[in-house]
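Missing here: one protein chain of the complex. Every other protein chain is in place.
Here is subunit A:
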Amino acid sequence: MNASRPIQISYDGLARVDGSARFSFGDTVALASVSGPIEVRLAAELPSQATFDVSVRPLNNVPSTESKSQAATIRSAIAPSLILNKNPRTLIQLVIQTLSPTSTPRWTDGLLAAMINSSTLALLNAGSVPMRGVVCAIAIGKTRDGELLVDPEEARVAELIQGGCFAFMVADGAGLESNSTTVWTNWRALERTFDEMGLMSAREAAKDAIKGVYASMKSSIMPERIGHGDDDKMEI
C-alpha cells in the first residue's frame, strides 16, 4: 500500500476568527476557519445546543450546488465529534476555502479529505468548542487491477473503478487500534457495479492509512519532546 501524498499543516492565524488551519495532501490545499461560540440569528437558534453551520467556498467560482453538498457532507462527518450541548443558543461557524483548483471534476475526494482534516485542525486551533475526538479523513481508490491506492494522485485517477473518502473519529486513550470509528464514507463504484467486499477492504486500508494523518496532526499541535532539539514547530 502506498503512502499518501506529503502532508503539510500550517496555522495561518487569520484575523478576527477564533481558529484557522491549512491542510494539504501534496498540491491539494484546503483552508478552514472556525468562529464560535458566537452570536446566532434568532431563526437559527437552538434551545439546547449550539448551531453548527458549515459553508464551503470553491477556488474557481462563487459557491454553487456542489459546495452546498460538500458543506452538508463535511457537517455530517464533523458533527459526531463535537459536544454541542455545552453552548446552547450560540453559533459555531466553520468556513472552508479550497485553495487549489479542481482539475478533475470526476474525483474530488482528495479535496474532500483535505477539507475535513483542515476543519478538524481549525476546531482544535480555536480550542473553544468541546470535542469528543478528532475526525481524520483520507481518500482511497481501487484500480482495475484490484490495487488499492491511498490518496490517489491526479495522474492515476483515470485508472480508478471504485473510490471514496473515509472519515474516522480518533480518540486517544487505549491506542489507535480500538479507538477509531468510521463516522462517514462516500465509497462508490465509478464504473461497473458496487461490490461490498471492496468496501470492506478499502475501509481496512483507510483505517491503516489514517494513522499517518493522525500522527501528522498530533505532532503539528504538540511540540517536540523536551530535549529533542527545536520545538514549537507548527509545520510538518
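In this text, a residue touches a chain if its C-beta (ideal position, glycine included) is under 8 Å from a C-beta of that chain, and two chains touch if they have at least 3 such contacts; residues count from 1.
Everything below uses one rule, namely that contacts and distances are computed from a predicted model.
Of "NADH-ubiquinone oxidoreductase chain 4", "Ribosomal protein S5 domain 2-type protein", "Vacuolar protein sorting-associated protein 45" or "T-complex protein 1 subunit delta", only "Ribosomal protein S5 domain 2-type protein" is the UniProt protein name of the chain excluded from the display. The residue touching the chain not shown here, chosen from A:4, A:73 or A:90, is A:90. Per the touch definition above, the residue from A:79, A:99 or A:190 contacting the chain not shown is A:99.
Residues touching the missing chain, restricted to subunit A, are 12, 14-17, 27, 31, 33, 35, 37-39, 41, 44, 53, 55, 57, 59-63, 90, 93, 95, 97, 99-101 (touch as defined at the top).
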